[in-house]
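Just dropping this structure here.
Here the complex is missing a single protein chain, while all its other protein chains stay put.
Take a look at chain A:
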Amino acid sequence: MKVQRFLARDRFPSLLERLEEAGYDVIGPQVRDHAIVFDTLPSVEALPRGVTDEQGPGHYRLAASHSGRYFDWANGPQALKPLTFVPRETLWTSKTRDDGTLVFREQPPEARPTAVIGVRACDLAALAIHDRHFLHGAEPDPHYRARRENLFLVAVNCSRSAATCFCTATGDGPRVRHGHDLALGELDDGFVVEAHTDRGRELLATLDTTEVTAEALDEVEAALERAAGQQHRRLPAGSLPDQLQAAVVHPHWQNLNDRCLTCGNCTAVCPTCFCQTHVDTLSLDGREAGHARQWETCFSPDHSYIHGTIIRAERPQRYRQWLTHKFGTWVEQFGRSGCVGCGRCIAWCPVGIDVTEELAALCQAPAPAPGQTPERAPSRAGDSATGDIPGRQEAGDD
């Protein structure tokens, strides 16, 4: 049963108070270093009130929104990813005893009940993708699970889109549909609060709310429609996995090579990128060791390094890996695309590479331009363009 109530703006602090009373650490958006980031929220005063964002390819700026609203912006560089799949965490430790025997011990995650205020529809879609990756495989990840199960999510229906947003094209927004406990629709005088889970309903019942008016609901709907209407970026029609498979050899990869710095910003801000590197640490006396995982980017040469060889040695091969994984092979792996249309990779790319434009170019049949591809086109299946990657010829190769 859908429960919707109206929470007046001056009662909004009680949402934080009730969450804190329920034992949650409350995380919320706030302005830091000229960007909106998620961090511990001491009070509603810390929310980005009267602030909006201007985003474009390689562009993110905050500006005055000339309104008293808290959520009059689209998104910052973070989604929920740093809270669930943390940038670096120790998975286990080991100890070498005097007799040389080893003890391996799990390092339990430091997970506390955490409420996040200000979660967007695209963030929830990305969380569902990570749930599938980290929890619904053969070996569920206990570290991810501990953090995930401790989350209480207060989502916000978007009232405006940034120029980089394209969640309508991926089908993930701007309306909050699933995965949240409470959803807010912000109006000038308060919030339409909708409960989506039992604990959401319980929390909502403790707030000093009033009946929702039809006008308020209409206004939230209108804002959602306005936000959707502001989006102009699209994805190519038809099957992207098929089109990208057909574009494995395409002159546009060389065009990307001329722009992409392989910095990995796009993978850091992407809410669904999950690649990891596992690193080991050792105490000075050599007795105690730790094994941690941290975020890795497929744009690093090390990502595909294997004894003396870098599989994706060339820059366009690494961009191709990212793009064809996100929009192509991801579908076979997880049953949907890995993109939720948040547009972060566009805004935070230092050279303004726009995935929607790159996909449009790659999904067009290439104009014949020999010698401009990152690799020679194979003459037939099973034939290979060897020699374009240094070090590929190994012992016994013929």
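The rule is simple: contacts are C-beta pairs under 8 Å (C-beta built on N, C-alpha and C of every residue); 3 or more make two chains touch, one makes a residue touch a chain; residues count from 1.
The rule we apply is simple: contacts and distances are computed from a predicted model.
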item	value
Name per UniProt, for the chain absent here [options: "Phosphate ABC transporter ATP-binding protein", "Iron(III) transport system permease protein", "Ni/Fe hydrogenase subunit gamma" or "Glutamyl-tRNA(Gln) amidotransferase subunit A"]	"Ni/Fe hydrogenase subunit gamma"
Sole residue of A:Lys81, A:Arg120 or A:His143 that reaches the chain not shown, by the stated touch rule	A:His143
Hidden partner chain, touching residue among A:Ser43, A:Thr210, A:Ser239 or A:Gln276	A:Gln276
Contact with the hidden chain (one of A:Ala64, A:Val103, A:Ala214 or A:Ala365)	A:Val103
Residue in contact with the excluded chain [from A:Ala237, A:Ile306 or A:Ala365]	A:Ile306
For chain A, the residues touching the chain missing from this view	91-92, 94, 96, 100-104, 106, 133-134, 137-143, 145, 245, 248-249, 274-283, 286, 289, 291, 293, 296, 298, 303-308, 311-314, 317, 320-321, 325, 328-329, 332-333, 374-375, 378, 381-386, 388-389, 392-398
